[in-house]
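Step one of this worksheet: look at the structure below.
Rather than the whole complex, this shows some of its chains in their spots.
We call the chains A and B, going by the order they appear; numbering starts again at 1 in every chain.
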């Protein structure tokens, strides 16, 4: 990876995508930091940016090392309705952390905004505008292009959103509203999210619209999800372990996303740093370089070639891992669940 | 958790166990840091203690926060045959990191020693003695009791070791050789390791010997392991995701270990910080306190009681998670594998 030079000198997100670069997103903060002991499941607020900045910084560092080109601010649920007066400080601290780490590599900062119930319950437009106009959001480099936000992702699956809008229609509306980059994040696993992207792409093509595509799915296998995603699965959020994708699943996902024309490829809940590294390794031929963390990972398991057991050495090859059907070790458990809704 | 005072004032490991305390061990370093990008699978050496001390320190901190009373030095494979001249510096740095973090709470330091092939190949007793006599090992507080090592774990399962020695016999020999604490770590999942502990306990009882018991199993479900453990499973080491235990599996394990009379309870490969927290939460009634990280975890999922979806709120109860049979989301995969050996 070439030195990134001064942050100011970095290429912007649209510049990158328009020149054909593959941009690698980052991964899971809430679920990863919950497991590390810094986020409470349920409300899922990011006060850790103030309480335990070292832990948040370390996770940003791991994603940077794994190849991420975008540090999202850890600001999910950091809004007035979830955090009261603390929310503005949290946004600011989250931005500072993201910016600090982004400065250590070739990464931009993206302000993460999450859904709010303020409009639904209070109909106060001014409060919402303030919410979406704080330091973290507007300072974010990703969004600075021409002084306007450029990227939007939605949490929807192939069956569309709650108002029966199809993915194709959603994409059209977002682009018509000004988005230069559209896609989906969270709620569904890689396979389902790619199906949604295909529908978005078809929708845009049918309408004669153009946009860059981005995708940031769950790091979980969720073929049994209903329309509203993994929250309705009985395993959410404390029994999802056996659904976690392997690095090989993610390499497959990265390749398929690339083949579909998606050029901003990352992850969401459940995406650990090594999953991001798997994207960067899969697309290294196209991008021309490996991420820093690949110094600790032999491509296609080549690091096993010096294992003392010959049958483990025999696993140091691509087709072994591509064809492996990993067992769960849980013969009393089913392979699919019925979602609650 | 009461303030720990000066490290020198801490109670030693035997003092704790003899007074009936439950001691909580720590968890996975190699596999956790591999996923974070700091360890290379295959040789599994701990040079990260020098190259990326922040990452190692952060993981120690997470285990401390989760309730660990023992910080093991991250020195697995840090021996001459794996790391050449670097091994002594790595041992020293690993010790300093463990000691630094242990000083921030009520935790001791344990020097981790791993198997070596020096004896097998060189028969040089002097080199081995040097290997087992370095700073990390002898400075370790756990081992300072009466100036001698007191605890030993073995990587064996219920069928015993490679020389057809049963767990009961192994335990007897270790105690006769002077160990005050014996048990097993790594290579097998919680259920299998507890079966082994039962056999060790029976062996000691039959021989009229006494020792404290410790157990530090994998954080993976491995009912299909052969005699030499998880390394021989086809999923090792890059396809183990769907075998990872839930926190509820670990609470069950902690309770069963306690009921069996084991009082040093921790984990090994695959044991993430939240798994250690699960031990501390399960045994909080007996110990009288929760670990620091429980501020970010509602016991038995109580944090879900304010979720917006009523069916997710309905998961905020013990019997829901105790009875959940989590799906893998992988209908094309089997539930068990045939080990290579």
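The definition used in the following text is that contacts are C-beta pairs under 8 Å (C-beta built on N, C-alpha and C of every residue); 3 or more make two chains touch, one makes a residue touch a chain.
Values in this document were obtained by computation on a predicted structure and should not be read as measured data.
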(Q) Please state the number of copies in the whole complex; 2 are the ones shown in place. (A) 4
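Throughout what follows, only the chains that are shown with their structure count from here on.
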Q: Calculate how many whole Å lie between the centre of subunit A and the centre of subunit B, each centre taken as the average of the chain's C-alpha atoms.
A: 31
Q | Touch list for subunit A against partner subunit B, complex | A | 34-43, 54-55, 58, 61-62, 65-66, 189, 220-224, 231-248, 272-274, 277, 292-293, 295-298, 301, 303-307, 309, 311-312, 315-316, 321, 324-337, 340-341
